[in-house]
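A single protein chain has been omitted; all remaining protein chains appear in their positions.
And then chain A:
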């Protein structure tokens, strides 16, 4: 099928197009060059004056896996209160289901595609939960997905580091785990801290040795960052650092940047890691110092984890941080558990209130970071769904970034003491449409190594979003005019009109088979599960469709 979009303004920063008027041709599931005057398109959409972008990509959104499902269970009342018309299974009337902070699988896909997002990545997939996560991702319609494998608190890795087994062994282990769990990247959550929690440590600083293995978070970070670099994974190590949410943690975050020692690193939800201790309340913004450090470290990329006001739920593998937050739970309930000695899990419902000093400042710090970071290629739009806010708040967040007057009006509504402790009021910057296109399309595709996504050159996947250029940016991004997924028109005027399926992206760096014997022994002796059952087959991905592979460029290191 040949589709033509005529007269649209293309925002395609990866190919240097910033609003130029050009026709766009889609042939089946690909963008194609203008086929010439003889070609007769099957469908023509007149998008004159409208904004045309590639489908948006969310690089960090908890949409599948063990803790997401536990959060759904814990937030039962949310599913009673927020039900959507239509069928949850994708048959007949589509778009149904329930939940906002913990949406069911079909709802997740439906809400994303309605906003023009065509991909979202689960950033914390535990090895032992990977099969569950993949089954859920198979069930999420419309959008592409993939999982980042959580390492850094697993006994096998900590043992390798503690016994000085060498970088090569770590590399093989990481590569084997990525392959076995069908993952796209490596994430580390509170390196060593979750393991330390199980030995009754309640805090673990960057240079503090853990109670059992005697390994410091810094060494876990550097070893993993090196493994990711040497294996040539497209996405740098995805780091959720130490001391999340603790006032004064900006110092730890700055040290963490140093710990990477020049290796590429992606620091995630840095809003939660940017707190200083100035002022009467011993809680203030450390955004300016952190932004400066990030601006001058070109190997670093970040996403924000913006807080938005309202009810949500925080779900994290970081049991240490979640235990600290638990007394603030709203409604008053929470859960924590160990996951097969791999890592942990804590789920704490939370309501961010604009009249709370701390919450108001968190909101301001996130925006401050967005606005102080110069390079939109290295900063990504996230709310760390659902931890800072449900992903459905993205249009509102985009408006806050693009509209200074609106931002100042909102700043005037929050807790009166909060503005004094941030520089947000004095920042004049407004994001442009081109910068939004970079931040939500081109840059995420680049940082994840998805060569055919996030842009509109011939050969790219035909994931296209068309918006009306409205002065109210929230209304604009909330309700795209047209969304195409793999060349298929699925959303018209903000409403779902057809079903589509995405794919699951994975990487597969090679490894030395010797490591498999060691891992097999570990599984037999410690886990009690044969290694062959742990490994996920291609046929288990996307109902048998299998994964989409992305190349790794191994780097030979002396």
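The criterion applied here is as follows: a residue touches a chain if its C-beta (ideal position, glycine included) is under 8 Å from a C-beta of that chain, and two chains touch if they have at least 3 such contacts; residues count from 1.
Convention: contacts and distances are computed from a predicted model.
Student: So which of "Branched-chain amino acid transport system permease protein", "Sigma-70, region 4", "Formylmethanofuran dehydrogenase subunit C" or "Thiosulfohydrolase SoxB" is the UniProt name of the chain that got left out?
Tutor: Going by UniProt, the chain not displayed is called "Formylmethanofuran dehydrogenase subunit C".
Student: Please identify which residue in A:80, A:472, A:512 or A:538 touches the non-displayed chain.
Tutor: Candidates A:80, A:472, A:512 or A:538; residue touching the omitted chain: A:80.
Student: Which listed residue (A:35, A:49, A:331 or A:425) would be found touching the missing chain in the intact complex?
Tutor: Answering carefully, the residue with contact to the hidden chain is A:331.
Student: Spell out, residue by residue, where the missing chain touches chain A.
Tutor: 76-77, 79-80, 331, 333
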